[in-house]
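Attaching a single structure in structure tokens format; questions to follow.
As you look at this complex, bear in mind that one protein chain is not there, while each of the others sits in place.
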Amino acid sequence: MSANTWGTLFRVTTCGESHGAGLLAIIDGCPPGLAVTEADIQVELDRRRPGQSRYTTARREADQVKIIAGVFEGKTTGAPIGLLIENTDQRSKDYSAIKDLFRPGHADYTYWHKYGTRDYRGGGRSSARETAMRVAAGAIAKLFLRQQGIEIRAGVVQIGPHQSNCDAQSLNWAATAENDFFCPDPSLVAKFDALIRDLKKAGDSVGARVRVEATGVPVGLGEPIFDRLEADAAKALMSINAVKAVSCGDGFAVAAQRGSEHRDELTPSGFRSNRSGGVLGGISTGQDLVFEIAFKPTSSITIAGDSIDVDGQPVSVVTRGRHDPCVGIRGVPVAEAMLALVLMDHFLRHRGQNADVSVSTPKLAAKSAE
Amino acid sequence: MSANTWGTLFRVTTCGESHGAGLLAIIDGCPPGLAVTEADIQVELDRRRPGQSRYTTARREADQVKIIAGVFEGKTTGAPIGLLIENTDQRSKDYSAIKDLFRPGHADYTYWHKYGTRDYRGGGRSSARETAMRVAAGAIAKLFLRQQGIEIRAGVVQIGPHQSNCDAQSLNWAATAENDFFCPDPSLVAKFDALIRDLKKAGDSVGARVRVEATGVPVGLGEPIFDRLEADAAKALMSINAVKAVSCGDGFAVAAQRGSEHRDELTPSGFRSNRSGGVLGGISTGQDLVFEIAFKPTSSITIAGDSIDVDGQPVSVVTRGRHDPCVGIRGVPVAEAMLALVLMDHFLRHRGQNADVSVSTPKLAAKSAE
Amino acid sequence: MSANTWGTLFRVTTCGESHGAGLLAIIDGCPPGLAVTEADIQVELDRRRPGQSRYTTARREADQVKIIAGVFEGKTTGAPIGLLIENTDQRSKDYSAIKDLFRPGHADYTYWHKYGTRDYRGGGRSSARETAMRVAAGAIAKLFLRQQGIEIRAGVVQIGPHQSNCDAQSLNWAATAENDFFCPDPSLVAKFDALIRDLKKAGDSVGARVRVEATGVPVGLGEPIFDRLEADAAKALMSINAVKAVSCGDGFAVAAQRGSEHRDELTPSGFRSNRSGGVLGGISTGQDLVFEIAFKPTSSITIAGDSIDVDGQPVSVVTRGRHDPCVGIRGVPVAEAMLALVLMDHFLRHRGQNADVSVSTPKLAAKSAE
Partner (left out) sequence: MSANTWGTLFRVTTCGESHGAGLLAIIDGCPPGLAVTEADIQVELDRRRPGQSRYTTARREADQVKIIAGVFEGKTTGAPIGLLIENTDQRSKDYSAIKDLFRPGHADYTYWHKYGTRDYRGGGRSSARETAMRVAAGAIAKLFLRQQGIEIRAGVVQIGPHQSNCDAQSLNWAATAENDFFCPDPSLVAKFDALIRDLKKAGDSVGARVRVEATGVPVGLGEPIFDRLEADAAKALMSINAVKAVSCGDGFAVAAQRGSEHRDELTPSGFRSNRSGGVLGGISTGQDLVFEIAFKPTSSITIAGDSIDVDGQPVSVVTRGRHDPCVGIRGVPVAEAMLALVLMDHFLRHRGQNADVSVSTPKLAAKSAE
């Protein structure tokens, strides 16, 4: 398994399991001079942290991040940034009930077959706990992007049958900070609340759809032909646990559209529409980037399901413990983080290849060479 | 722009524009000993080739591939494979009409802004012609995968309002070879035909949805956490021109599902369902891989649209020439090729890290060392 | 700066400065099932640790490594391995004397110009302290390689004017564990000792030449044309602080050799000589790998030298503190570690591309699919 690094110029490498000693991240390629504090990262981690509301798992992880390296006198130095989150809420628990069987819908079966072994304590590396470090790294990317005028936002626009129209009338991004669902459409909040309450009683879970956007993106980000901006974003978003679909702009609806309807016409004052979702030919147009993703319902539910054990014998499985009834909710800050990583990497990549920008050498060089 | 290479261990690098001298591909990392002929590659190129039916562009490119390197006495040697397709149908044409304006819905605008220049002859690198080399490389991957028991198939399951149920009853994969739409649902063919005829009359175009599957996939392919199999597939498929959405298994429908409904239960004789699309935790389950993608309608239509020129002045644009009314049709072999590249790369990656397989050294080594 | 990751399939990412909170490493791509303990890593760290003998710096770092992730029940799981070494001996010190000047022969000048900032506490990322994590990662690679029959060894064969003939008569590898110089030629030890004593009195330092070898290497490691085994080894060894030259086999002496003299003839019982250093065409021959490297003398000496400050004004610099008179000595375990990283990565790369080795799927797969 050699795929725990994300990015080309802005590179994030993570490790850590839900029941080990902790999580690490090394963030390489951050330009020097960026002001970063532990508090800047913590604020994003707190958005994702479990135990925040009744809609998410009751598991309580302090998720306190410590900067181990790469920041000196409050600023990045160009050296790799090291982060540590120690695990604190590892209830010592008896795993013998699940040690030798495969929970349906979980990665137990595939990890066992791939690696010939399995860390059965809480899912090991396949646990969503891994996403904490994505959020921490994303927090740093967001700080950089904000300096460039780029902002990232995400919110839940569907849970079960309840969904937003996602038009200018229904979306109010400020509202995401005011409800426990990160929902930008206030008309849905009461419906979401009722649905989750019912699910918790039933011991079941539900999927969700999340919209992720970026504003202030300059024209020119994205590297044809394989690292198109939407292709890298699709990979980043699909790499989040439980995500099963990714769309850009009008997404699957384009299959039913006509060319005369789909194309975003241009006028001297800008584009007339944004069906493309902010990319053409794999490169950002300068409009808002618009993506949507679907989270599957977690399989950690208390309704019994059929499965097999490691000897291939049939078993019935009930997953007890503290689990999210809708993992898509806490997926919101993770989705923001992944889009931030993609944009920061592409920002640096675009800049690296721009022919008319000369290497800036501090004045001293000239002076000392005189 | 440094993103014309796909893959980690099986690496495909391409170049070439629609109106230059030709297209090149270098395919690195193919294991030695694989039987490959130009005819093996040509058969796949011919499936994608324009001018094949009345539903695709009338542009005629022979697309004759030549193997330049890496194959000796009919087999790969372990050296990189070089492919050349010379461009033959470059009508000398007057481009002055579009040279200084941005066709709406095209990459003209973004390429111009990113690179400060633009190859205005037929779209340059943003032309779908680039996908010919994806198909050629995919043909080699398919040969390798077939030896391992893995087959890849794709077909159009929606054009405009007409779509398949995509269930066992409606899908007949053998049918894709028997109609000009690569459509696995024969009940749709007449509807597609009528729609395309109408569109051609109207000078308009339409989108499409394509289903891509792989059978015979072993358990264990995919590299958590960032190079999950579905994440790499999502990037590969989203990197195809005009693709705006990618789903795995039940896709966006999971947002409305409950956990008790979504999880694929296991029995001693296998999985009960395949809502996951053949991956769990980013790793193949041994079930069929199932993806769907949406192609936008091409913007190359003869209905006038508003845009601007390079000086920002308003213009009206009509795109004449020989264009596909539905680019999703010829996207079918391209989608197969991209999934083939992903699977072959992951096959080699999985094998590289498997601890209990020793390096196989030919017998001679022992002999000569005695 | 995005170059703190080494390797293609076996990937090591590190961070940490000499005067920060500590050092981190994430080791990705280690096959599952490898037995690894903190003690296995500690034994290698202790070989590199400062304060071990009078020939090295008196700085005392406990360099206690903690495994944070990736090892479960004593074995690797296939998940990335996380390591932490906390810094303990950070004397709070007044850096105002060197804060604004460039020590001659140090990276102060180049870091300042590259990053526009500089971590002046002990050299920041340019400090040799960074190599501790190379050694820790190398310890894991050595465990894996040992299982495959590959052993790595290194030793100082020259300090100042005193050098070994490096022939079968003079080299005794067991001796490296018995003297404080890791010297495989016992005849040199007394000379080295006298020289270092003189240097310490004079406040000066000296360079060294180190020989690095691997035994038990199978035929076939190395990836033409750019990742030849000796090319990757050259990069790995040249990336060590203070190394200024790398040779393979007969090295620079080949410039004076004739073809009839240089070529290693083959007989049915093996090669007659090893002038090539164990590689032909970039691929291991099955003979011992033989490299040599040169370490420059450290510039941290108490003899005053001329330099400039950040304003370009002339200054005289004396570097006080606890420094190695000959950094090549502690470079020995670092050189071993880097060769181990190269060999492990190439071992996995070679295996990944070997066509006749099928993916090994645990028996269960068949059973559960029946």
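Just so it is clear, A, B and C label the chains in written order, and each chain counts residues from 1 on its own.
Just so it is clear, contacts are C-beta pairs under 8 Å (C-beta built on N, C-alpha and C of every residue); 3 or more make two chains touch, one makes a residue touch a chain.
These figures come from a predicted structure and were not determined experimentally.
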Contacting the left-out chain: of C:Ser18, C:Gln158 or C:Thr176, that is C:Gln158
Among the options B:Thr5, B:Ser170, B:Thr215 or B:Thr267, the absent chain makes contact with B:Thr5
Considering the complete complex, of C:Asn4, C:Ser18 or C:Asn179, the missing chain is touched by C:Asn4
Listed in rising order, the chain B residues that touch the chain left out are 1-5, 7-11, 13-17, 20-24, 26, 28-29, 32-33, 66-70, 72, 75, 77-82, 84, 111-119, 121, 124-125, 308, 310-312, 361-362, 364-365, 367-368
Chain C residues touching the chain left out here are 1-6, 14, 102, 104-107, 109-111, 113-114, 116, 125-126, 130, 158-161, 163, 199, 204-209, 219-220, 222-228, 230-232, 234-239, 241, 244-268, 272, 276-277, 279-286, 292, 294-301, 303, 305-308, 312-314, 328, 349-350, 353, 355-356
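Here, only the chains that are shown with their structure count from here on.
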Per mean C-alpha coordinates, the chain lying farthest from chain B is C
Reported most central chain by Cα centroids is A
Rounded to the nearest Å, the gap separating the Cα centres of chain A and chain C is 37
Dist(centroid_CA(chain B), centroid_CA(chain C)) in Å evaluates to 44
Touching two or more other chains in chain A are residues 1-5, 14, 111, 113-114, 116, 125, 308, 312
